[in-house]
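Note sheet for the following structure.
All protein chains but one are shown at their positions in the complex.
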Amino acid sequence: MPTWKMSRRALMRASAAAVLAASAAGRGAFAATAGTPRRGGILKISVNARADSLNPMKPKSSAGHMAVELLYSGLTRIGTDLSAQPDLAESWTANDQATEFTFRLREASFHDGSPVTAADVVATITAIRDPASASPGRTSTGPIAAVEAVDDRTVRFRLDGSFADLPVVLGSVYTKIIQAAALADPAALETRPAGSGPFLLKEFDPGRILSVRRNPAYFDPERPYLEGIDQLVYPDATGEAAALINGDTDVLLEVGIANFDRLATTAGIVGERVATGNFLNLVMRVDTRPFDDLRVRRALAMSLDREALVEAVLEGYGRPADDSIIAPEASLYTAPPKAVYDPAAARQLLAEAGYPDGVEATLYAAAVPPLRTTLAVAVKEFASQAGFRIEVRTVAMDEYLANVFRKAGFYVGSWNMGVTQDFWYNTLLTSKGALADSGWSDPRFDEVIAAARRTTDAAERTRLYAEAQALVVSNLPYIVPFFLDRLAARRDYVEGLALHPLNQPYQLDRVWLGEGAPARQE
Amino acid sequence: MAEGWSRLARNPAGLTGAVILSFLLLVIVAGPALAPYDPTTFHLTRRLEGPSLDFLLGTDQFGRDLLSRILTGARPAVLFGVGATALAVLGGGVAGMASGYVGGLIDEVAMRALDVVLAVPGLLFALLIVTVLGSGSANAMLAVAVSFLPGFARLARAGTLSIRERDFVAAAIARGEAHGYILRREILPNLMPPIVVEASVRVAHALMIGATLSYLGLGAQAPDSDWGLLVAEARDYLFRNGWLLACPALAIGISALGFNLLGDGLRDLLNPELDA
Amino acid sequence: MSLAHLLRRLVALAVILLCVSALVFAITQILPGNAAVMILVQNATADELRALEVQLGLDRPAWVQYGRWIGGVLAGDAGISMTSSRPVLDVVLPALGRSLILAGITLAVMATGAVLLGVAAAVRRGRLADFVISALVYPGVCVPEFVVGTLLVVLLARPELGWFPAGGYAPLSQGLLGFARSIALPALTLTIILTSRISRQVRSEMIDVLKSDYVRTATLKGLPRRAVLFRHALPNAMLPTLTILALDIGYLIGGTVVVEEVFAYPGLGRLLIFSMQSRDLPVIQAGVLAMAVVYVTANLVADLLHSAVDPRVRADG
Partner (left out) sequence: MREPALRIDGLGVAYRMAGGEVPALRDVSLTLAAGETLGVIGESGSGKSTLAFAIARHLPDNARVAGGVIAVAGQPVGALDARALRALRIHDVRLVYQNAASTLTPTMRVGDQVLEALRLSADATAGRSEVLALFRRVRLADPAAIYGRFPHQISGGERQRILIAMAIAARPKLLILDEPTSALDPDTAGAILDLVGELTAELGAAALVISHDLETVAGRAGRLLILRGGEVVETGATGRILERPAHAYTRLLLDSRPERLAAHRPALPAGAATLLAVRGLTVRYRRPGWRTWLGLGGPGAPVLDGVDLDIAAGATTAIVGPSGSGKSTLARALAGLVPFAGAIGFDGRDFRAPRALDGTYRRAVQIVFQNPDTSLNPRLRVAEILGRPLRLAGRAHDAAAVAALLEAVRLPPDLAGRHPHQLSGGQRQRIAIARALATRPRLIICDEITSALDVSTQAAVMRLLMDLQARDGTAFLFISHDPDLVRAVAHRTFRMTGGRLAPVAP
């Protein structure tokens, strides 16, 4: 009964789109769910990777990120509109060149009752910036030159260069503020949190459960609404889905595309969907044949039916990306021109580039996430219409990192949405980008990105980023076929859950249990 | 030969196995030609359908024809099983026979080395090797061959040791035959039956391990039509199109059954005393 | 089996395990991705890599690394897991424990079931019951674990049914029911596969034994059929089966790896696959070694058991 299936699918898409609209409307505030927050109750949330470490400087899995977010506070938080919002810092100011920032701390205390002071912030940031920490935060916090405590409640950051995005970046999960005294023993931080977050640690059994309870001394008297959260490890998606259906858990934060329809149509379960800037990209090294010829890159881009790819690879749960790595959710966004789908013209372009009989290429894809392989297989099939004979080669992650990433001529990349436009441009595409992997470089592009860092004027920055985007799209170091949606599911009594376009913020302190929630005893 | 066939005909297990394998052979030779569609072609409007007249076994998540994928997957699957076993028989057989025949310190050392390898369960060893060599059918085949090798070496060695003690070998030594002749004509023909029987059962086993490795993402890789990979991919669509899982699983099962039954049949068939 | 013999076996076992550890260590040394790469994932710079390599001792010669590692293992410290930054043994041992629970339950259920089926088939050899049992049991030999497991999920773990979870593990400490439900399907999968193997074995052993002179003696004594079967035939049919059972523990361990993966059962097998995918060398090394220890020990135990049951071995050993 294919027609029925199609119509049901269309229906699903429509309802998910409604959710999308709702979350878009609710940007900047909590999601616009009905009802007033209620106090109490234990939320059971499933994850499919263990939180192996509670150390904010090196959480590895999404479960770890969630744990850190529950147990720690940062200077700022990142709102669903990707702006910086107050957390431990109640306010901040910057100089005109965006080279000096001053943060004013609110009155808050660590879980052991001692106050959060500027010294703790300085100690934390210093520790993160120590190369020995191997913290991802070290590279993502921008050009910090020095941090100093002006007084007990004031911290000043001096930067090496301009970096307008500092308050946003400091909202990341890697820059949560750790009690200065606890930094002396990083190993203890793996299992013993020293933070000031909305929840206190109750139990941590890696691979099984992370259990937290409401922090009565949290600086916000309202939140968290929940009495506690149990994060249960279900080591794979199937088990997670079953647990949600059975009512063993309340929230499933990462639903696979293949499972979403089934879950969302189950009674008592609500599917959640949010558009993100997470993307897969086809990396075509511009210094390696055959992709050293822009015409070949454009031919490949034109051979791909983006809508069909979204349908085939993502089952519709995503949006075409038109080859820019910046999603509409990013601040200071300008839309790029629509990507053209024209296989005949693509074939023509290939012929012009000297490949009248088509061209062969090996497309590498790492085995995880599996979407990479799926995309590769689909690209192989679509591109064949334009004369590309692509051999897909799936490789293990370590081989990918050792031999493919930044080395091979043609492969599938996979990245999460950046907090700022600056982040991925600077990392992937500028000449000195730490992970520049396409071989493409353009002095004008570098200049534009640097200029955008220097200015705090939003309109100017938007214009600069638009120019940068135009350079990228016209030179095509990447084909970015689509942005992914994040799919989640919750029991219908779970309220206040606002999916974030970024991967990390979960904002579970804003969730509450509404009518019909099961009463659970400790 | 004719005698062999008539004996096979009287052996229901062997006969069933032979029939299954003949059919499998047909699929291997003619499979791609029999396939109604190109196994990689997408039919994006017909995704995840059940069996229909257009698609006899239904379609997968890209709307690829499942029947065509299974038919083209037969050759690599069986070649995998046969190839891995053949390598193991060759390597293990030669090593075991040599070790058993030469005896002494060399044999002792070789057997202790095998003990060490055998202390790691076979599948785990194969996993370890694939991890080192990298995923892919060829590497997986090599890994399975290596993990089978000690078994065949032991079998060949044990056989050689016991045959070497038999009086017909003693007679050959006593009349001054060269080692080559003794190995080739006196020992090898007697060693072959148990090895052939074991090998045919092992092919089934290798086929299954191959599928398992593909399932674990360590063997064949997309967009291959490997049966194990088909099952692995079908897992995501378990509740949406069960055919995707059932059909390749059945293909694996039936092929393995064929080789197993053949092994059982051969066990009886190659026993010369049976109908004496 | 005498004490001296037991000691000799233990020493041999230790030597073998030492060789296994060297083998595993050597194999993991050949891995293409270096451990440091995997830890820092894709965002690493060359300096960071080098620093971590030095920290992990990866710049030292392989034999020095091996020496440090095996010394640590013997002292109860198998290093630090690269993916979780926790002591390897803290990661490996609980997982091993859960695998052993799964394997143990399987073994217990399977051994009883397989013996009964095998005896039944042997006694009714050539008749309908034999045929039916063989037909039921044969597929288990031909279908890989992951297929059986997945089919069981489809049939018995449909979330709509709510009978069994499709995966995961609930420890016994959280209630017997949850534990039983979480372990039922993985154990059933392994049981199906192993029962086919073992019951066929029991059947053929039993058929041989039933043909033996001593069973004839017992029958001609006028003993009732049941006494002949269970007092005279079965114990003797069990002896070779015991050896096979020990060998099948290797198979069971391998099967556990796959089944754990299928059912997302947090045992050592799944941990190992995860570690292999993420190249967590210390965990791979310790995990494989742990499995080898289990396997070799199981074989030793089977031998001891065998000699306890079989008077012939007992006296000669």
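Remarks
Think of it as A, B and C in the order they're written, each chain with its own count starting at 1.
Simple rule for what comes next: a contact is a pair of C-beta atoms (placed from the backbone, for glycine too) under 8 Å apart; a residue touches a chain by one contact, two chains touch by 3 or more.
Small disclaimer: the values here were computed from a predicted structure and weren't measured.
In the whole complex the chain that is left out makes contact with B, C. Screening C:E145, C:E205, C:D280 or C:D310 for touch with the missing chain picks out C:D310. Counting over the whole complex, chain B has residues 10, 104-105, 108, 112, 166-168, 170-171, 173-177, 181, 185-186, 189-190, 272-273, 275-276 touching the chain that is not drawn.
For chain C, the list of residues touching the undisplayed chain reads 126, 212-224, 227, 231-232, 235-236, 239, 309-312, 315.
By definition in this document, only the chains that are shown with their structure count from here on.
With centres set at the average Cα position, the gap from chain B to chain C is 22 Å.
With centres defined as mean CA coordinates, chain C is found 40 Å away from chain A. Computed centre separation for the pair chain A/chain B is 45 angstrom, with centres defined by C-alpha atoms. For chain C, the set of residues touching two or more other chains reads 31-32, 153, 277. Among the residues of chain A, those in touch with two or more other chains are 238, 367, 396, 399. Contacts from chain B toward chain C in the complex involve residues 112, 115-124, 127-129, 131-132, 134, 204, 208-209, 211-212, 215-217, 228, 231-232, 235, 238-239, 242, 245-246, 249, 252-254, 256-257, 260. Chain C makes touch with chain A in their complex at residues 31-34, 37-43, 45, 47-48, 51-52, 81, 83-86, 91, 94-95, 153, 157, 159-160, 162, 165-168, 171, 263-266, 270, 277-279. Within the complex, the chain A residues that touch chain B are 2, 5-6, 238, 256, 258-259, 262, 308, 311-312, 315, 367, 373-374, 376-378, 380-381, 392-396, 399.
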